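In this view, the complex is presented without one of its protein chains, the others remaining in place.
The chains carry the letters A, B and C, assigned in the order they are written, with residues numbered from 1 in each.
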Amino acid sequence: MSFRKMKDTIDYGDTVILHIGYDNMLPIMIAKGETMQTKFGAVKHSSLVGKQYGTKIQCSKGWVFVLQPTPELWTLSLPHRTQILYSTDISMIIFQLDLKPGSIVAEAGTGSGSLSHAILRTIQPSGQLLTFEFHGERCDKARQEFAEHGLSEFVTVTHRDVCGEGFQLDHLVDAVFLDLPKPWECIASAKNAIKREGGRICTFSPCIEQVQRSCEELSKNNFTDIVTVECLARNFNIQYAKLQNVLPSDVPLAANGDSVNCGTEEDESKQKSHKKVKKAPESFLNKAQDNQVKTAVHNYCFSSAIPTIAMQGHTGFLTFASLYYH
Amino acid sequence: MSFRKMKDTIDYGDTVILHIGYDNMLPIMIAKGETMQTKFGAVKHSSLVGKQYGTKIQCSKGWVFVLQPTPELWTLSLPHRTQILYSTDISMIIFQLDLKPGSIVAEAGTGSGSLSHAILRTIQPSGQLLTFEFHGERCDKARQEFAEHGLSEFVTVTHRDVCGEGFQLDHLVDAVFLDLPKPWECIASAKNAIKREGGRICTFSPCIEQVQRSCEELSKNNFTDIVTVECLARNFNIQYAKLQNVLPSDVPLAANGDSVNCGTEEDESKQKSHKKVKKAPESFLNKAQDNQVKTAVHNYCFSSAIPTIAMQGHTGFLTFASLYYH
Amino acid sequence: MTDIQEGDHVVFKRDGLSRVYQMRRNREVYFERSKFKVDDLIGQPYGSTFEIDRGKLVKFEQEKVVQLKETISSLPGADNRNLLDAESNQKMSKDDIMKMKDEGITGEKIIEELIENSETFKGKTEFSQAKYLKKKKKKHILVFTVLRPTPRLVMEIFSKEPGKICNLRPDTLSQLLNYGNVMYGSNVAVVETCQGLVLASLLQRMGGEGKLIQLVPNTSNSVCRQVMDYFNFPKEHLDNVYMFPLDTFSTITDDTEETDGNSAANLNLETSSEKTVTAPTDAASTDGGDSSIDSKTLMTVGGVLVESSDKSDQSENAALLNIPGKAAPSTDVAEANDVTMKDNDALIENAAGGEVIGGKRQLPPNRDLQRQLKLQKQKEAGQIIRNKQLDSLILACKYNPLPILMTMLEFLPPSRPVVVYCQYLEPLVECYTQIKKKGIGLQLRLSETWFREYQVLPQRTHPLMNMSGTGGYLLTFMTVQPVIEKVQS
Partner (left out) sequence: MTDIQEGDHVVFKRDGLSRVYQMRRNREVYFERSKFKVDDLIGQPYGSTFEIDRGKLVKFEQEKVVQLKETISSLPGADNRNLLDAESNQKMSKDDIMKMKDEGITGEKIIEELIENSETFKGKTEFSQAKYLKKKKKKHILVFTVLRPTPRLVMEIFSKEPGKICNLRPDTLSQLLNYGNVMYGSNVAVVETCQGLVLASLLQRMGGEGKLIQLVPNTSNSVCRQVMDYFNFPKEHLDNVYMFPLDTFSTITDDTEETDGNSAANLNLETSSEKTVTAPTDAASTDGGDSSIDSKTLMTVGGVLVESSDKSDQSENAALLNIPGKAAPSTDVAEANDVTMKDNDALIENAAGGEVIGGKRQLPPNRDLQRQLKLQKQKEAGQIIRNKQLDSLILACKYNPLPILMTMLEFLPPSRPVVVYCQYLEPLVECYTQIKKKGIGLQLRLSETWFREYQVLPQRTHPLMNMSGTGGYLLTFMTVQPVIEKVQS
């Protein structure tokens, strides 16, 4: 039930997210007699029941947090059965498909259910997700997950290759999402699935050639407002930077970010608050900078938002289109 | 001569850049008896002779600066005969083609000579640029410009459609640059133009389909290390921002950018230094902000680097490749 | 309800341009330099396409659209070596065109004349011909589709003046809604200065359940919620919207039941001071077009009558549009440039919505009742906050987010998402640093989005030549209970 509504405390049957670190989250379903092993020690499920979501839990070798799942947390912690969609693209898809409570959506394929969970959050309780997956085992897993998450009544998982067999839906849905190797093969069938009053479609494709064929096919099928976009998240790290003034700075500095002459002690305390962000590397950095202090008393200090050097360069192209009254 | 070497003062025959505004620069060749009309008034050529480059010149209705041209300034002020390449791409091309004094380069087409000037700066005085242009008039104009700029001895402008007729060069050049609608048609000819010991090639194409055909053809012709890249310049405006604190701020702010409680007078003086950046709009902004001061004494003030909202979204794809000893 | 009803706000959409109009019989609207009555739209299904033919609405057949598309198919690479200044090659003057229009000649006919009078058209490549045709069609033939407003469409209204909505872009707004975990029945606290766009988007995602509390700086200032009107929300949905002034915050920090009385007293004080301040606002509203028509609805929402005449917004926006940056839009013909300028002017004139001529006005309702209702809802909102019943906190405003964030976090239960949007990076660095320092946020993330659009056409696929340089920055995290709980293991 923890996916349908925000809750205060943990009950048996809830799926919770054990937050061990920024890139280390484990989803667990709370069951009697079960125990979860984490790198900080074991956590007995029963001991979590009745606890408030967001609580810091002491384990034998450290602590973890227990969070109520959101589709965004789920996307970061779910078991991968396929390549998955991430929240930057997912957000755009939900928005561009005009989804809201009550929307009826067709999705192919289900994959690992990353997008499905976000769709379900938005369209429940009056909407329906009709999701199609050609891979039998994945179908079963998805169905099981939706059931565990209390979402079964809002979703129908169908085991079918829509590329060959089509959606077999007759003017029923508000929106169609296609994440398939050959989306263009399903566009005619998608058109037939969309309500007479019109609707929206989205295809996700990693390669531009797929986009080109999809756009052609969309156009042929009288879809309009065809738009292809790309969204890339660029994350920033906050770093406390200290640049040596190799010449005496007689220039008055502007309003921004600079305690010139910042001493070592003062910095140390400021940096402590940052140490959690980057553990080992920063301590090296501190040492290195401290050495420099010997030769230069003056430093220019500031908090800097630095884009992460390694970033996701591409996920896929999102093509959106409208089908008007038809 | 002003393109070949940095000079101190202006002579007859020099091409100079009249800098009227950030996006308003005029290239003029200093000639006896000539007068240049600008929106700030007329400038007699003869009056500039002997003046130092970089001088601020008083005209009847304002002042302009007179700068010595660099290829970068030339790119921003040259007469457009075609779409031109800009300095972000040009810098990448020169770098990736491994150009340096002494390099021999084949270029097709010459276009408006934007890239040519940057190539010539880098390869002169011992290098040679062999540039090809299929449009007769453009050829003549380019030849004339190179002569005026004192660059004739380093460049040969040939009137030819290299797509049909090829470069007709036998293992002579270090690098080839292609900015043509169908670059793939010239790749075999480019290969033959490149020195036996090897060299580099670059093609510039706006559409991905052109890139795909070029890459295929490069591969077929034993070019290796084929890499396609895109460079986009993102410019920042510096804006002095003032955000209202709608709640009393009892939170100690970090090292950075914030004179909380900054009063109106103080801000005014700070903002004056920024007024030149954005004229009319900022004065409106000041008024609007001043009004807010009545209801809120506390503001959070900082200099902010804001990416320009409207930016160049695409110029073209740059494909680079190596031809090794052949 | 798939047909357009009288009173509906609808979107007129053509290419990348959207405008919102309210449907009233006998009302004339301006759209893309044309003036026409909208009567004939009422009763038509949403999604219908119309053409303005000599000042009259005509239903547009689908086939024409397709035909236009097929014209544009040619190979690139052919050279236009002789084309430099297209404008001087046109024998017809602007006056000629205006005259033809005055004579009631159709757009199609005008384009035919333009082609015949172009010296260079025949020498152009097929691709260039198609491009020319497309441009002229856009200028001389006005075709648009009438659609039900959605956040996506309404957002397009602001695409040329993003400063009005704090530079929000579809990518950032969409993330704000998703990372905020907004869903049916959510209790959401929001601070926004985006004309009501964020408010409306949130309300739609709540589907008629839950509470949407808009935090505003103080009781005396008006807030602009203009965009809320565009969505034709039923009254039951609007009833879920609350307004809570942040300057009455001290009234809810005491936990005792007694303080409720105190709070009410405080609120009364605030309200009386508001009396004098709102007067000029109301006066201004009378020349605000049809906004007073919906004032009754707005009253029940619990807000004061709100106004879009936020001057600081407009000038801020102007500043942002006139940036001395380098990226210049690549319009190669002077004429096209001209059009853009005109469009822009119209846009500023009309504010965000469509300009409407005529339309009857109603008298403002009982002001006392209005004030009482407002106070009641304000109190309810305060209780929700105090009782820690919020499911998410969302900030997208031109105020310094840090004090608001730190104050509100006290009232947010653990394991709840927080999203702070800001058009500047620096304030979010401050927020990030504080949250990190206090250890009160998990999955803390500061990001921006690179949002890029593509032209996908046979043999001519490439990213668009112009793009948006910034859609603002997002700080997202989950609240936690930092006290350690020991459990059995």
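Everything below uses one rule, namely that a contact is a pair of C-beta atoms (placed from the backbone, for glycine too) under 8 Å apart; a residue touches a chain by one contact, two chains touch by 3 or more.
This structure is a prediction, so every number in the text was calculated from the model and none was measured.
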Hey, which of B:K39, B:H80 or B:K100 is the one touching the hidden chain?
B:K100
Which chain A residues touch the hidden chain?
22-23, 81, 134-135, 181-182, 206-210, 230, 233-235, 237, 239, 241, 243-251, 253-254, 256-258, 277-278, 280-282, 284-285, 287-289, 291-292, 295-296, 299-300, 302, 304-317
Spell out, residue by residue, where the missing chain touches chain B.
5-6, 8, 19, 22, 35, 41-44, 46-48, 51-60, 63, 65-68, 70-73, 76, 87-88, 90-92, 94-96, 98, 100-102, 118, 121-122, 124-126, 197-198, 208, 211-212, 215-216, 219, 222, 224-236, 238, 256, 273-274, 276-277, 303, 305, 317, 319, 324-325
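Convention: only the chains that are shown with their structure count from here on.
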Between chain A and chain B, what is the gap in Å from one C-alpha centre to the other?
39
I'd like to verify one number: the distance from the centre of chain A to the centre of chain C, where each centre is the average of its C-alpha atoms, in whole angstrom.
25
Let me have the rounded angstrom distance from the C-alpha centre of chain B over to the C-alpha centre of chain C, please.
36
Interface hub residues of chain C, defined as touching at least two other chains:
425-426, 429, 433, 452-453, 461
At least two other chains touched by the same residue of chain B: list those residues.
208, 254, 256-257, 302
